[in-house]
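Removed from the display is one protein chain of the complex; every other protein chain stays in position.
Naming follows writing order (A, B, C and D), and every chain is counted from residue 1.
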Amino acid sequence: MINLRNVRKFYGALEVIKGVDITVEDGEFAVFVGPSGCGKSTLLRMIAGLEGIDEGDLILNGKRINDVPPDKRGIAMVFQSYALYPHMTVAENIGFSLSLKKVPVAEIKRQVGDVAEILQLTDYLDRRPAALSGGQRQRVAIGRAIIKKPSLILFDEPLSNLDSALRVQMRAELQRLHRELKATVVYVTHDQVEAMTMADRIVVLNKGTVAQAGHPMDLYHSPDNEFVATFIGSPKMNILPVTLSRPDAGKLRLENADGLAISLADGGANVAVGEAKLGIRPEHLKVSLGGQGDFSAEVVIVERLGVETYLAVGSPKDPIVVRAEGDLSIRPGDRVSLTVDLSACHLFDSNGLVIRRPQTL
Amino acid sequence: MINLRNVRKFYGALEVIKGVDITVEDGEFAVFVGPSGCGKSTLLRMIAGLEGIDEGDLILNGKRINDVPPDKRGIAMVFQSYALYPHMTVAENIGFSLSLKKVPVAEIKRQVGDVAEILQLTDYLDRRPAALSGGQRQRVAIGRAIIKKPSLILFDEPLSNLDSALRVQMRAELQRLHRELKATVVYVTHDQVEAMTMADRIVVLNKGTVAQAGHPMDLYHSPDNEFVATFIGSPKMNILPVTLSRPDAGKLRLENADGLAISLADGGANVAVGEAKLGIRPEHLKVSLGGQGDFSAEVVIVERLGVETYLAVGSPKDPIVVRAEGDLSIRPGDRVSLTVDLSACHLFDSNGLVIRRPQTL
Amino acid sequence: MTDFALDKPGKSRRPDLLAYATLSLISAFCAVPFFWVLLASLDGNAQLFLSWPREWTLNNYVRVFAEEDGARWVFNSLFVVGSATLLVMVLAGLGGYALSRTRAWWKQPFLYAILLIRVLPPTALVVPLYKILLTLNNIEGNLVRIFVGGDTARAIMRWIGFIDGYLGLILVLATMQLPLALWIMKTFFDGLPRDYEEAAVMDGATMLQRIRRVLIPLALPGLAAAGLFAFISAWGDFLLPLILLSSPELQTLPLGLFRAFLRVNTIDYGFLAALAFIYLMPAVIAFGFARRFLVQTFSGGVKG
Amino acid sequence: ETIRIANHGQAGINAMKSTVARIEKKYGITVEVVEYPSPDKDYMTKLLTELGAGNAPDIFSAPTTAYVADMVAAGYLAPITAEFKAWDGYANFYDVAKQLAVSPDGETYVMPFMLGIQEIYFRRDVLDKAGISTEQPKDWADLLARAAEIKEKTGAYGLLFPAGVSWGTGAFDEGFQHLLVGSKTPQLATEDGKLDLTGEGVKDVFGVYKELIDKDLMPTQPLLGPEPWVIPKYQMFPEGRLAATTCGSWCYIFDWGRESKNPIPDVEKAVGTWTIPGQTGGQYVLANLAAPWGVNSKAENLELAKKVLMEIGSVETQVSYAAQIGNIPASKAAAQDPEFQKLTELLPIHAAAENGVYLKQAAGFATVAEGVARATEALLRKETDAAGAQAILVDYAREILGEEAVK
Partner (left out) sequence: MVRSTYEKRVARQLLLILSPSLLLLLAFVIYPAVYSVYLSFTNEALTGAAALNPRFVGLRNYSRLLHDAKFWNSLLVTFFFVVGSAIIGQFVLGLISAILLRRNLAFKQLFSSIILLPNAAPEVVAGFMWISMLAGGENATLSRIVMFFGMTPTDWLQTFPLTMIIVVNTWRGIATAMILLTAGLSTIPSEVYEAARMDGANPSQIFRRITLPLMMPTILLYMLISAVSTIAVFGLVYALTRGGPGGATEVISIYIYNQSFTAFQLGYGAAVAVVALAISLVLGIAYVRAMKVQL
């Protein structure tokens, strides 16, 4: 188990990690996501020991390891660029850490063999990294990590150099490995699809703080704030500025400039009236060409993918995105009616904090 | 209108473009897709005039332009890396081609202003490229292209350097521009989502030849061959090796090792029996936990994205991918039944050429 | 100016002709001076001036080795310059790495310093340099003499002495090449991702292990380039060996050349040219070997 | 015990071989010969650096007398007056040699075992053929007239005096001072050890150069190149394109004689010699110390080093040097040496050394030599006249030696 307690990091005067608390349980696959520059790599490198921790505690299995040198922490790391040693064969790359410890050659060979078996690299042991495909290289990088039998493996955007097809395949492979090795994994990415599909626990970071942490589906279904709501889910959640009013006691009214007007039962919660934001995921808007809906808008862009169709409706500069199943033959310029699936909406206050989900209001 | 007639290109003895015929109509948005190394860039650069044409004709608006130098072809090009001149401001970058023609400074300024207006770059005209974001840089690159009022604009993977969020946004922007400028566009990418969402016409290239050309939905629904079938659509189409037999006249039987067994009416077409391949897109497999189906398989991976769930079933090494709507709570190890949507399947012979779609058999 | 490595449609060959003509001129400029050495060294009756040998002979070369201590000079030169080069590569490899990775305050001043040190003409340093070397040599000599006596001590000092010993010359030659080599290596390491080192750190490698097992193999092109420049420059140096060496056993090629200068009253150009040619070869060969590393190394950009 | 000897130039090393063996045997010591680079400048660079640092060999030579006084002033040389005078070879030395070895302070610091004696060598055959007198010229004017006549009648250059910077100390040693001793102000060193370079004689000597150069009697182009002696002496003179030149006693042997690469057939007949006439008459045979040897004042075993030096002064060594280099032994006794008698070309010159004159030495002569080289270089380049050349010399000496050292 790894604990970060109120961890901070400064670059000069710039605070890049601003008091972060994170816990990752044994065997968990934890993913740190967040936009570029939010401090994911920094956090990971602090855990690895490659960056010093300026404040707070880093606790691995109950022991504070702030000042333990990287190689003594029992942590392995897989780099974004893989950082395979180009002058060593696959076997040498994997066995490098053992050879540093002067483990006998035969023993290294055996262990490398075992690891290669797991990673299906047995046929490539004598090759140099330059002669491997992207996916194979990554497996070597992982092999180099797991041969140390670490209690924790860190990954820093390990898939971002791969093309999308390979990325999908490697995602599956990583999950398989995680299951087989039963190792704790901390995985950094800025790709939310990766996060969603792989994580037992997602930690969403924003500007050096934790925006929300939890199970992927919790984040998807119950984001704590607008940041997480828009960050998780693709295409991202539409955020509509709305005005909240309470025309009658026990009733809440939700309106916007485009003619959207929804009444809700006010379940007694003390919701402040005034400016607010309504979050609706593209998949929670039903579209119809002629029929009735909560509001209507003009289609500006149609993206037909065959299996589904994305529509951008409303103003061209800041459109609302709608996702529809199947291959619709709507064209730009058409006017469509949209129905909001109220049960799946989110309401945020002007600071972006969730108010409570409308269906429970 | 641009025509390529039996165009060939050799690098030394290596033939990289093997007799390609392509037509792009005026005002069309044509996308060349294909895997890496298939010759997309080469083709584009031949059109631009940056590479010589070894054989065949290149015809622009009825005129053979094989030997016209690049700047005289009236074609503009946007490069993958944008290739902005780092030592010039945005205004200088955009106006460079005019300044080479000794257009008066005031006139350059006016035209650059107009272009910047269209591209929303007016505020950045005095910056150097290094001080721009990825999206802005791209707009500058486009500005540099359109100021020449070209009859044809070429794009070589213009989005591949951007992160995925920006990519989505720029896609929309490019389409908007295309509509506004009414220019003919040839756009190269290896990303099929880009191709699908932007193209009026897709040209799928494979190893220096045209695998298929047509409207995106045609390619999606009626691929000519296995290559196009698997290349278009994401996640890609599952290809199952099957054995075709004709147990009774007028009947075709389709079987595989996993217990799949489907009978089809043989619509009189002369389908050869024996080995064949059945192509089923992930979205055309219906999954159920207990119920009956065409065949059943064990789930190896579950990817839950909230709005949809991907399952990998069957052998871990070469699984069949299934796409299911919504958030299923199936776990790895579960056994599921799968039903094939026959009407959306494709049958390929052992050379990968489409046999005819099963529903029409 | 001409065109840029682009395949041009409409294949005009004229710019190519111009390019060949220009390159041929430059090459001729570069190559012509070498003809004299080559021809004169094979000429039984060589003069200072270029002439087609009337009698071709290898005799000049034979004499370098038979009549003179040519083999010894070659060995000494190779040994001294080779060791200095090796030392430069080691030190510059380590130092360049430190310079590239450090964030300490002394980084910039140090870089300026090693750049400007190169302004100092060696002639201005020779006398003080000689004095400090002599001091070191005397201290060392006394130490050695405590343990071993007379002739043994002298034999030892021939190897490790600072004056009239291999060590001193090696160290000084190496030092003179260090600034440029440090610069090259620093630039090279700047272009080498830190990921490799960090991966090695995670693998438990100490700083030395990291350098020896990961960085040096990765830095080989840079080291080759730095070593090449050091070798060629040290190889061509004659002032330092001239001042520092006396014993005949230690003489190097340039000194042999100086010695051959006035054999009797006349200058024996054939002999001189043969010696010059022998002197020339190792540097040329070194260039041949390391050439491909050069551009690779400097392509990281000459900037830091 | 070991004595270290600095030597340079293959000929010099060969000449010392038997001496070294003899010394080793006689004193039961090891003599280590350290070979220094040949060009004089490089030799001095190294030797002086070592002397300055106190690390030089025990015994070494100065490439020319001009360096000696300065080395004495710097305290590099050990005085050998007593040992030299007590040595049994002393008595046989020519007076001029003994006097040349005496430094301004009255002590002797170097072993004056070889003399360099220069004369004008001329192509008798060429002159005879052209009907030009081969008589000894009476004075400078006669000499110059003869040169002009040669030029006029044969088209060959009439006379060469070494000049220019690239000839090194030769411009002074092999030309300038030979004329100077016959001029109106025949000495440079004053009584108080200062240098007097402003004398009329100095200007007049430059005047001779000036005239030779201006009238194109002397080849100037080769002198401005590297190794300036090569073309005039080894090519033009044998070919007859240069009819007269100063040269040392070695010329009959090495430059054009039996040891030469480009010999003149029957050289002793074809080439005659004149002594250098005085400005207004007289004949001057200026003797010079050729590469005199001295003892390092910091030598570990001074006594031994001095003994070794005396060995170098022996007749045997002198003759060996004469045979190898063509200089003249300073000992009269050499005339009786059978080996020396074989060197027939040198015998008359050796005899003539009896009448040798010399230039009194003073500190700063090395500077004067360089100054003369620079001044004659300017003349070669036709940039100045005689007075200007003298000014160059005076300025250079002042600049280097300081106002106080130059009168």
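As a convention for this text, a contact is a pair of C-beta atoms (placed from the backbone, for glycine too) under 8 Å apart; a residue touches a chain by one contact, two chains touch by 3 or more.
Here the structure is a predicted model, which means the values were calculated and not measured.
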item	value
Absent-chain contact - pick from A:37, A:69 or A:104	A:69
Absent-chain contact - pick from D:13, D:29, D:48 or D:102	D:48
Residue in contact with the excluded chain [from C:58, C:71 or C:127]	C:127
Touching residue (missing chain; options D:221, D:336 or D:355)	D:221
Listed residues D:76, D:113, D:229 or D:358, member touching the removed chain	D:76
Sites on chain B contacted by the missing partner chain, in the whole complex	45, 48-50, 70-72, 75-77, 79-81, 83-87, 96-97, 100-101, 144, 148
Where the missing chain touches chain D, by residue	41, 44-45, 48-49, 51-52, 67, 70-71, 73-76, 164-166, 221-222, 224-226, 231, 363-364, 366-367, 370, 374, 377-378, 381, 383, 399-401
Missing-chain contacts mapped onto chain C	1-7, 15-16, 19-20, 22-24, 26-27, 29-37, 40, 47-50, 91-92, 94-95, 97-99, 101-104, 108, 111-112, 114-129, 131-133, 171-172, 174-176, 178-179, 182, 207, 211, 232, 235-239, 254, 257-258, 272-273, 276, 279-280, 283-284, 286-288, 291, 294-295, 297-304
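Here, only the chains that are shown with their structure count from here on.
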item	value
Centroid spacing, where centroids are CA-atom means, of chain B and chain D in whole angstrom	92
Chain A and chain C, separation of their C-alpha mean positions in angstrom	55
Distance from the mean Cα position of chain B to that of chain A, given in whole angstrom	27
Overlap residues in chain A, where contacts from two or more other chains coincide	none
Chain D-facing residues of chain C, complex	48, 126-127, 130-131, 134, 163, 242-243, 246-248, 251, 255, 258-267
Of chain C, residues touching chain A in the complex	193, 195-196, 198-205, 209, 213-214, 217-218
Residues of chain A that touch chain B when the two form their complex	36, 163-165, 168, 171-172, 175-176, 179, 190-191, 193, 196-197, 216-217, 220-221, 232-236, 281, 283, 301, 303-307, 310, 312, 316, 323, 325, 327
